[in-house]
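Encoded as structure tokens, the structure appears first; notes follow it.
Yeah, one chain of the complex is gone here, protein chain that is, but the others are all in their spots.
Chain IDs A and B follow the sequence of writing; residue 1 opens each chain.
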Amino acid sequence: MGRLHAEEMVLNMGPQHPSTHGVLRLKLTTDGEIVSHIEPVIGYLHRSFEKHAENLEYQMITPFTGRCDYIAAMGSEHGYAMAVEKMMGIELPERVEYLRVIFAELQRIASHLVAVGTFGLDVGAITPFIYCFRERELILDLFEMASGARLLYNYIWIGGLAHDVPPGFVEKTYEFLDAFDEHVAEYNQILTGNKIFVERAADIGVMTPEVAINYGVTGPSLRASGVNIDIRRTEPYSIYDRFDFDVPLGQGLQGTIGDSWDRYYVRVLEMGESAKIIRQALDQLPVEGDVKSAIPRRIRPPKGEIYFRSENPRGELGYYIVSNGKNVPVRLKMRSPAFSNLSVINEIGQGWMISDVIAILGSLDIVLGEIDR
Amino acid sequence: MIQLLANWILSFDILSGMGISVAWGLSLFIVAALIFVFVAANAIVLVYIERKVSAFMQVRLGPMRVGKFGTLQTVADALKLLQKEDIIPRSADKVLFIIGPWVILVASVVTFAAIPFSDTLLAANMNIGLFYIVSISSIVVLGIVMAGWASNNKWSLYGAMRSAAQIISYEIPVGITLIAVVAVVGSLNLQTIIQEQAGTGNLFHWIPIPLPNWFIFHSPFLFVAAFVYLIGATAEINRTPFDIPESESELVAGFMTEFSGLRWALFFLSEYANATLVAFLVSIVFLGGWQSPFADYEGTQIGFSIITLVAIMWTLFVRAKTGRLSVYPLGLSLVITIAAWLFPGFAIWMASPGIFWMLMKAGGIIFMLMWFRWTFPRLRVDQLMYVSWKVILPLSLINLMGVAIWMWLTGEIQF
Partner (left out) sequence: MSYFSNISSAITTLVDGMKVTMGYFVRPREHVTLQYPDEVWPIPTRNIGVGEIESYNTIRSKLVVDFEDCIGCKACERACPVDCIHIETFKAGPDEDIGTTKNDTKIKLRVTSFIIDMSECMFCDLCTPPCPEDCIRMTPDYQFISNDNVKLAVTPEERWRDRDHLIYEFSKVSPIERAQRQADAEKVAAAKAAAMEAKKAAAEKAAAAKAEQEAREAEKARAEAATATDSEAPPSPFISETPVDSAEPTPINIPTMESAPEPEPMDRIEVPMETIKTPEIPEVKPVSTETTAEPETSSEPDSSSEPENSSKGETENG
């Protein structure tokens, strides 16, 4: 009997594929259902943000940062504003700091809701996705109240906020938080513990701490591998050192530490931690304070360069800014977390089935706007 | 039914000259057309219901625009699909591409010939009805493989291959589960199977709870078998959680990726025809088919009263536990109970067998399928095989053995 001749097939997934989270293209080399090599092809959403930034004044860049990670625009704006403020040495009013933390954490919840929901969608559960988006809409309502926009805010300005929050915002946020815990329990009931979901996610795409660190994976995906690195905790920026919160780590409750289920579950837990931070911030929020008082009239950072990193919902978001003392940066480099997180897909996705590659991709929670920039 | 129709046609003076064979042919054609109309209308209604059910489960409203509450939405969709351009990809295998959807449709429509909707309303009363349905419905896989192969698309090919593997492996547990019932009845005739389930009796023969004589209450083994069959059949008709051949988040649309317009509508039609078929089969084989669950009209009144009591208790329980008030199940059962007590005619009608009960049971099963679909994630292809070969197949074999032993214990058969 002759040898069975088997050929590998190149399967082109994307850029128009339902679960590549945007316009990502994955070149899969498949042996039947088994994927032997994954090559991500990116750049379909490239808008040359960094080159744009070299021709725009500092304040004008803020709306573009939000458009990079459009699922978590507040986080991007927060990091950018803090980077420029650190260059200029601006002291912010307390109220601004608290409000910024509240918005960044609300954005983290909103972003994780999208991540959790779309992960469910990737493994075939449609209903949890809709529940997650229902909650996200409530957060967007809060953002709309404050900033006037639902997705891309341009709300966190260099040195302050665009406007103060309206009356009733704090009460409405409390209201949301009270209802939120119950809904998280609901997601756990319908998705987290679901046996089919566990089978689809647990032990799939295990990312060891070594692999994660080697590839520069950050954020919840890194913490799911058991590495306790959260910039809010290890290198506290803004006023994060004042809050009491846990950093959820992957424990391998359903399988191995660092599998897709852990990456999913760390996000679920982080939503609860963010809610905790928001509660504390709302309790301590100073009533007095002009949110616009520290906004500089001319934004002209002194000559020099800075690398500032903050914890975005997707991981470590860094801004490297070179200034020559003028009102336009010489160079602005964005270290986008999703880019590094995506790069690990070949390492952890090899040898799994096509369905698993989708699940692994979903568990990494990428945003193509940020990867391509 | 065909015989009746032919006789009826011949009873007219003008038509009596055509001869028996022509009348037979004519009535065959009429029946076939009726079945096809039923399948098409059924798909349109079911798509609407599915969209509404999914919407309510997902805190949405579903279609609301076309017609009152969007009732004409699926009609509009169907019209749109019929008008669409007929696209055949250039590199597709044209013959198979055209034949594929029709094979699937024909295979799923033809099975309805053996379904008894009531004691008289059935196209062909075959003595091998069950076998006929099981064997004909497996032809669907041929059409799927044809469509997937002919599309000349990698996603379609994956879908077709998965589908072939899946349907063939689930045929086995499903068949064995049905054999367990056939062992009880001793006949493959669907009418006989239904007639065996008439009247009321004790739960599992010994436990003194008066329940209809349905096979699901015949023995613990058949009780399990009913669910085993439901799971296996869900896999066989490619619905979530076993919808891996067309899993939209992995394979784009699986074997349907390259199809559009009318051909795609045929897929859709056959999908819902298959779902309906499975629902009918479950209700025939395990739930007594067109038999009423109530023995007489007093039974109707008492039965509905019990259901209402359970509904009240359930509502109170939910209210105490979650603080929410769900009035719809309670209201519905209350209205029917009051009607059953006030109008004896209604109660008698409820107690009599007929197509109403058949459709009610099938509707319940279809709702179960929808409920599964909008709750569960999707299994992976190897997990699907695991469930089939390592869980469901052993279970169905145990059921078959168990049923035989049970019948020996209860004295239904003697050696």
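Criterion: a contact is a pair of C-beta atoms (placed from the backbone, for glycine too) under 8 Å apart; a residue touches a chain by one contact, two chains touch by 3 or more.
Values in this document were obtained by computation on a predicted structure and should not be read as measured data.
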Chains shown that the absent chain touches, full complex | A, B
Contact residue for the chain not shown (choose from A:Gly43, A:Gly148 or A:Gly351) | A:Gly148
Among B:Tyr272, B:Trp374 or B:Trp406, single out the residue that touches the unshown chain.
-> B:Trp374
Touching residue (missing chain; options A:Thr30, A:Ser76, A:Gln107 or A:Thr127) = A:Thr127
Chain A residues touching the chain left out here are 56-57, 59-64, 67, 127, 134, 137, 141, 144-149, 152, 154, 162-163, 166, 186, 189-191, 193-196, 198, 297-299, 326-328
Note that chain B touches the chain not displayed via residues 53, 55-61, 64, 318, 322, 324, 326, 328-329, 371-372, 374-376, 390-391
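One rule holds in what follows: only the chains that are shown with their structure count from here on.
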Round to the nearest whole Å and give the separation of the Cα centres of chain A and chain B.
-> 44
What residues on chain B touch chain A, complex-wise?
-> 54, 57-60, 154, 158, 240-241, 243-244, 247-252, 374-383
So in the complex, which bits of chain A are touching chain B?
-> 9, 11-12, 17-19, 33, 120-127, 130-131, 134, 190-191, 194, 196-197, 199-200, 353-356, 358
